[in-house]
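Every protein chain of the complex appears in place save one, which is left out.
The letters A, B, C and D name the chains in turn, as written, and every chain counts its residues from 1.
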Amino acid sequence: MSTLEVRNLVKEFKVRDGLRRSTLRAVNDVSFTLSAGRTVAVVGESGSGKSTVARMIAQLETPTSGEILLDDAAIGRRGRALADYRHQVQMVFQDPFASLNPYHSVEHHLARPLKLHGVARGKDVLPAVYGLLERVNLTPAPVFAEKRPHEMSGGQRQRIAIARALAPGARFLVADEPVSMLDVSIRLGVLNLLARLQREENLGVLYITHDLATARHFSDEIVVMYRGDVVEQGPSDEVILDPQHDYTKTLLAAAPEPSRHGRLRDEVRAELAAG
Amino acid sequence: MTDTRTRTAPSSVPPSAPPTAPATTSKPPRRGLRGRLAGQGKLVVGLGIVIAIVLFAIVGPFFTQDPRDSDNAAMLPPQPGHWLGTTSLGYDVLAQLAEGARGSLMVGVVAGLLAIVLSLLFGVVAGYTRGIADEGLSLITNVMLVIPGLPLMIVVSSYLEVRSLFVVALILGATAWPGSAVILRLQARSLRKRDYVSAAKVSGERTPRILMVEILPNLLPILTAQFLFAVILAILGEAGLSYLGLGPNGSITWGTMLNEAQGGGALTRGAWWWFIPPGLMIALLGCALSLINFSIDEVIDPKLRSAPAAAKSVRKARRAGLDVTVHDDGAPVRSGTDAQKEAVRR
Amino acid sequence: MTATTTAGPLSSAAHAEHVARLTPVLTAHDVSIEYEVDPPVRAVQGVSLTLHRGEILGLAGESGCGKSTLAYGLNRLLKDPAVLRSGEVTFHDADGTDTDVVALDGDALRAFRWDKVSMVFQGAMNSLNPVLSVRAQLEDVLTTHRPGLSRTERGERCAELLEMVGVDPVRLDSFAHELSGGMRQRVMIAMAMALEPQVMIMDEPTTALDVVVQRDILREIMRLRERFDFAVVFITHDLPLLLEIADRIAVMRAGEIVELDTAEQLYAAAQHEYTQTLLSSFPSLLGDFSYDDGEGAGR
Amino acid sequence: AACGGGADDPETTDTSESQSTEGGEGVATDRELVIWAGSQTPITANFNPYAVGVLHLANGGIYETLFAYNKAADTEPISMLGTGFEWNEDGTELTVTIREGVTWNDGEPFTTDDVVYSFTNDAAQPAYLAGAEAVDDTTVVLSFDTPQYTNEFALLGSTYMVPEHVFSANEDAEDAEAELTGIVAWPNAEAPVGTGPYLVDSTSDAAYTAVANPEYWGGEPQVSNLRYIGIDSNQSAEDLLATGQIDWATMFVPEPDRLVDAGLGYLNTQVDPTVLYTCADADMGCSGEQTDVAVRQALSVAIDRGAINEKAFVGLAKEISPTFALLGRDDKWIADGMPAAIEQSADAAQAGEILEAAGYEKDADGFYGKDGETVELTLTSVDGWTDYNNAAKLIEEQAAEAGIKVVASTVSWNEFADSRTSGEFELIMGGVVGTSTADPYQIYRDWFTSGYTTEVGTPLEPGFWNFSRYSNEEVDAAVAEASATNDDAVKADAYATVQEHIVNDVPYIPLLVNASQTFYNQNDYTGWPTEEDLYLFPPAWQGPSSGVILGNLAGTE
Partner (left out) sequence: MRFYARRIGFYALTLWIAVTLNFLLPRLLPGDPYTILLAKLQRNGDVSPAIQNTLRLLLGADEDTGLWEQYTTYLGNLLRGDLGISVTQFPTPVTDLIGGALPWTLGLVGTATVLSFVLGVGLGAWAGWRRGTWVDSIIPSTTLLQSLPYFWVALLFIFVFSVTLQWFPIIGAYDVFTFDGPEWSWAFVGSVLYHAFLPALTIVISSVGAWLLGMRNMMVATLSEDYITTAEAKGLSRRRIFSTYAVRNAAIPSVNGFGIALAFVVAGSLVTEQVFSYPGLGKLMIEAVRNNDYALMQGVFLMITLAVLAALFIMDLVHGLIDPRARHSD
């Protein structure tokens, strides 16, 4: 079974504040393993380093130290090796409005990776594009292939982005908050699509989110990050139902929960009544 | 009540209509040219003038006499055969104007192109790369930005012994780029961080292709605007240099025409037909290019169009009594209920 | 076509009972708002709503359903190209006078704003003027509406306000860019509290914030509400959140309020289909969940 | 009073007195006379006649020469500080009589010592002057090693008399900034001491003013106040003239009628020829088809001078004599058989005949060539000299009609200066400095003799004007002969030889004589040189004549 493993990943950014330069450790010693057919969720508040981890895995950033291993082999960072890696590991970005180039059609967005990775050539490209569109439930495919990003809704765009990530035939998908920019009513649809693809195609998915509920339900394992550190990691239900670390507990306490309606109001009233 | 008719269209718009993409990156839907130009008065006027001038430059010389033919009487006022009169040497002003249009446009376009190429180099490359390259290029840009252009041009051209049209255009272009470079750099910087650039990288695209295919198209409106701006500046710059006697030698441009008109005492001799047209042509072309820039600005920042348009439509609606609120900014004050009743009646 | 075709929102008997005990502070009747674009957008259509003294009324609905437009309409803040096509908005002051908000103009309108109804906007990040210090912006409100206050009184009031929302008063001299997102939002809330208004409209005041920070701020709002007893219209698309804080919830869709009920009732027995869909879009953190990859949520 | 100056009339009587020309009807006036003599702003106070930046008033208005020569007409020199002069037999001694009773404006008397000093100080002494000596209180003798008849004007008409007691004290002046020493470094800005009709009053960077010298030897000038202003463009000056804000200016105005209609007096004096320099002598290293005399001759007849004058020079220039004698003034020097004025209209046919006779043939494009090589000449003019640029364009057109390909182009002043001194050019539109007296000698010597040129590639030395590299032994000999005599007949013979050659060889293709337009306020002032009484060359910038004119002016009311 193939795995994508990160080991002791560290990322430091040089930040310049006027003349003084300092380093900011955005990711500090993060390790976890992603296996085919499984989903790992990374949760944590804003700025905790989630995206940085994702970008390092997608090779958009170079780790300061630490290793990324694909099938137990250190990954290549340039040339053929990089292309091979990209072939296997793809990414879906947070903002579907920003991750599609407004100047290009859907077809362009999907055809390019197909061609780049030699998945389809010449006459086969268009059918392959249609195939991808159908896989992400965008039918009729020829209609969607013609469209430009601004002619589609957010959910549809995010589906295109997912299709693009699937185009090279990737086995691992890094999804950085794939639904946080979408309207509540369509979030689940996109997540369900991801879950289905993961099941059907035996994908390994790194699901980055700050929504604990979906993290729990859509992943097998949860990694909780806090200021660059992993503070807790384990099977989803265990982390959510039996949090160990204080930070995880705070996070859980802060998450809104429909079933606990009126809770905050009552808490405050109780507090005020008490003191 | 013409506007009521337009509102009979079904107005139950799906509220969940997709929000439009951020303005800088959106592209108008592909409609016919006519459709796209509708409501773009400034663009239409601007393009119209520019096209007219370009046509004048291209075809004009075939219909006018040789601009260097001195066989006419000197200083003729406008008359049939010499619609804009003649110069002190007996040259036909209209013919010179047409030939000058070629010269000036050529200076403008060459300088504009050079400025754009340089600003792309200094702006986009600096914006897209990081570290030393960026620092270095930006520094050069900033320094060039600060060093005053015309004086530099004057100094450089005064050292040149032969100034062809082309050389003058090159000088103008070489001093006109820093402003655009700064803008392009900022833009490229922000584009570099766009997710679709990252996405293209993850897809395995190479840097040159990313620059050309993903980034450049998004810079097009700005590039066009900067180009047009550089053209205006170059044409004005050429005129200024020519006035100082540092213009291109041996060619006819609107600038050299003005210089000759000035040297020939056109104004004091009452030969307005010699002095006024070249200046007006420059202003007209500049104005037209600015008008086009206006529309480009509105593409880049749709607020520029939508906000005034919104204000206009609301005033229209108010005049039609479609607003029940009371306004203190000049709109007719009417009681809420009256307006409301009227609205309901409709 | 008239603006009164809508049948009014669904609500339960429990709701009617709940409402009967309360006194209204702001009533809106048949409010229709249209964006005068081509083609015109009917963002709010014949909405009637009553806000009661001291209550938190949640306004939920998906993006673009007209929540913000309605909120702006209630406070006469509609910006071009929005036009209030019809509707009555009446403010019932604590001193017993009623104000026809729609008929207000000029100075009267300005005097009404903030003093009676204040507002916290969607993006607090951008609600603060970047070139004015926090103090200047707080004092702006006081000098405009409470011209009688002396300089020192104003200063004291500003400090007091910041303390109230849990921000160190030394921050008075800071500028927006020097504050974190949470702080800015708190400053905005402090500003909204400055005149102790009877109604506060909050348009997604916490969406841009981290859950932990969000929770703190909500707690702050609740606490202040208990203390000053103002009514709150709380707009968000985060239904679970709303369920936790709101007394009543109005669900909006396509410019209309489709359901209006108490939070308990809405959670327990939502009547409108749309409300149910909305509720099911939020998997429970602690409960179970079943996958559904049908086309239902495909938009 | 008649002027001497001829060797055949050694004992000269008093020359014409400047006062004699003073109009009788003039009255004294306080009205400030505003003059533009070509100064540009900023004006820097400098009244040292030896300095480069000397202001116009100094030359004539403050410092005077011994005599005033008339460049514009063949009249006798006017007696200024000198009352008479005499050449010895062989032209190696010049005896000058000095006016008595003249004082410097600081009260010191003007003496023969001052005269000697003015000729012999470091800044002034010409190389050919062997010595100067005061013989008695009123007589100075200048001595030379060779005959110097031809330098009479330089000595008597353009050497300014300066006070020894002031200037000798400043001989070590130092201009630290300019790293300059000697008398030329001294700006003489504070109350300059001269004998002239005016005293400096004030100087600013925009203007300087002068008041009448009450002690002037010729009597206190009638016009008591002068203001010289700096103006930076002809256009401004013309506008100021038109609006009556300046009273005297010499400048190019394309339509003088407008100003004349406005009541201004107007004199157009044409003295300086405009020509095409041709690098003429292949033996001197010149290259290009213009080295063939036939090409030069053909080009010369192909030019429509009338059209050029009409269009490029707005009809203000004057016809030129191919002999370079100034028509009107120097008529007596034009040899018999020489055409007076050059043909004004073009004769394309004749040009063709000349070329065909010399073996040129027309090519397919209608241009003449030889051995398959089309004649192509580049005609340059200085960028921005509009009249020249325009004339060059017209010549290009006219030559083309005669089948001669001329390409007009403009060059920077530097390049122009460079190529004409180095000889690396084909055709240049340029000026010839006219002579200052009624005698073409100076032009013949400076522009046509081989002593005043060098091989192509070697820059001409300053003072060498033979840009065309014309060298003709017979011309050289004839000019030498003319220089050694004061006998008009001998001179005329020599000139005939010169003229015969230069008319045929056309090393400079004559075009016309350039205009110099002087405008003056005749409503408020009288005493100006006029068409009828052209007693001196009228330009405001010309020293010392402008000083003499100033001394002559008076108010009308």
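Note that a residue touches a chain if its C-beta (ideal position, glycine included) is under 8 Å from a C-beta of that chain, and two chains touch if they have at least 3 such contacts.
The model shown is predicted, which means the values in this text are computed figures rather than measured ones.
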| item | value |
| --- | --- |
| Hidden partner chain, touching residue among C:37, C:132, C:149 or C:212 | C:132 |
| Of D:287, D:414 or D:504, the residue in touch with the unshown chain | D:414 |
| Which residue of D:57, D:96, D:142 or D:184 touches the chain not shown here | D:184 |
| Selected residue (touches chain absent from view) among C:15, C:42, C:85 or C:145 | C:145 |
| Footprint left on chain D by the chain that the document does not show | 32, 34, 40-42, 44, 50-53, 121-127, 154, 158, 175, 177-180, 182-185, 201-207, 209, 227, 229-233, 235-236, 239-240, 242-243, 245, 384, 413-414, 417-418, 421, 433, 459, 462-463, 541 |
| Where the missing chain touches chain B, by residue | 42, 45, 139, 142-143, 145-152, 154-156, 158-159, 179, 232, 236, 239-240, 243-246, 255, 258, 262, 267-268, 275, 279, 282-287, 289-291, 294, 297, 301, 303-304, 307-312, 314-315 |
| Touch list for chain C against the chain that is not drawn | 75, 77, 79-80, 109-115, 118-119, 121-123, 126-133, 140-141, 144-145, 175, 177-178, 188, 191 |
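Please note the rule applied: only the chains that are shown with their structure count from here on.
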| item | value |
| --- | --- |
| Contact pairs, highest-scoring chain pair | A-C |
| Between chain C and chain A, distance of the C-alpha-averaged centres to the nearest whole Å | 33 |
| Centroid distance [mean C-alpha coordinates] between chain C and chain B, Å | 45 |
| Gap in Å, rounded to a whole number, between the CA centres of chain D and chain C | 92 |
| Multi-chain contact residues (two or more partners), chain A | 153, 183 |
| Residue list for chain D, restricted to those that touch at least two other chains | none |
| Set of all touching chain pairs, with the criterion as stated earlier | A-B, A-C, B-C, B-D |
| Complex interface listing, chain B residues touching chain D | 68-70, 74, 88-90, 158, 160-162, 245, 249-250, 260, 262-265, 268-269 |
| Residues on chain C engaged by chain A in the complex (per definition of touch) | 56, 62-63, 210-212, 214-215, 218-219, 222-223, 226-227, 237-241, 243-245, 247, 263-264, 267, 277-287, 289, 291-299 |
| Residue ranges of chain A touching chain C (in the complex, touch as defined) | 45-46, 137, 153, 155-156, 183-189, 192-193, 195-196, 210, 212-214, 216-217, 240-241, 250-265, 267-269, 271-272 |
